[in-house]
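Notes for the one structure printed next.
Excluded from the complex is one protein chain; the other protein chains are retained at their positions.
Let's turn to chain A:
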């Protein structure tokens, strides 16, 4: 049985276009001309690197010294080569890049194979160990100190015992939360970086979070006022990750804005950024944040409070920021001491 009889057409192989072939591949593929200008980028390339306008010089967009060398050899000597390409900001990524001449029309194909995972596993392991060992040591040392006191001088002091056990319980609870947060941050960092394709209704996400955190708000004695717009507010994104963003912000608002008694959540379409955005503001009326801390609060383990035992794990906002970076969104913070704090999530709409 020959190919034609099975419905295939040998001639079609000869005339198959580069565009069709690139479209069939799951990895980013870019076709360039003899100057290095992009003629075609397939859909996975758009997802991985954003829209690459036609005519963009590839070695201007991917600039590492290795890439310059690869492109030089490719364009001057039509030499195929493979290199490793890595980006550290805004999200750490690594690719194995293969470049080769294709066909007789003076075209070249560049193929990107995502290698981020191996690299991320290494870094995550290092980060996790560094963070865990550093951040868990302090509460552990304090618990050890209390145990020593309880077994020694305070052995028969009932009042002190109760007091100490309470502190120890709070410390162990915080350690458990810290481990949870470290794990969830690692999990998010591990996930492959991809621009989300599906649009979701951010209003619905926020409403769900408001409902699920109702008990926490009641316990903290604050009322959540959510002004949900009548029409859906659509933005591409991962539902689970965005739920975590709003959970962390609302939990913080309950924790630090307790004194205000009320949390306002507002949503709007905004044009303040480089592209149209959906902006969600979580506003508390608590003690607020001093201006020198505002640029820093999304850093891991950055502490605004000094002296007292910290309330949070120091990771909540770091997680928020990381998720928003993955969504090409951002977090802005406005606050004055004594006037509460407003955290605004900006998500690119569509």
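Here is the rule we use: contacts are C-beta pairs under 8 Å (C-beta built on N, C-alpha and C of every residue); 3 or more make two chains touch, one makes a residue touch a chain; residues count from 1.
The definition used in the following text is that contacts and distances are computed from a predicted model.
The complex includes a chain that is not drawn, and of the options "Phosphate-specific transport system accessory protein PhoU", "Probable glycine dehydrogenase (decarboxylating) subunit 2", "CopY family transcriptional regulator" or "ABC transporter permease" the UniProt name matching it is "Phosphate-specific transport system accessory protein PhoU". Checked against the full complex, the one of A:26, A:152 or A:274 touching the unshown chain is A:274. For the options A:161, A:177, A:239 or A:293, the residue in contact with the chain missing from this view is A:293. Although one chain is not displayed, chain A still touches it through residues 35-36, 52-53, 56-57, 59-65, 67-68, 87-90, 130, 134, 272-275, 291-296, 298-302, 333-336.
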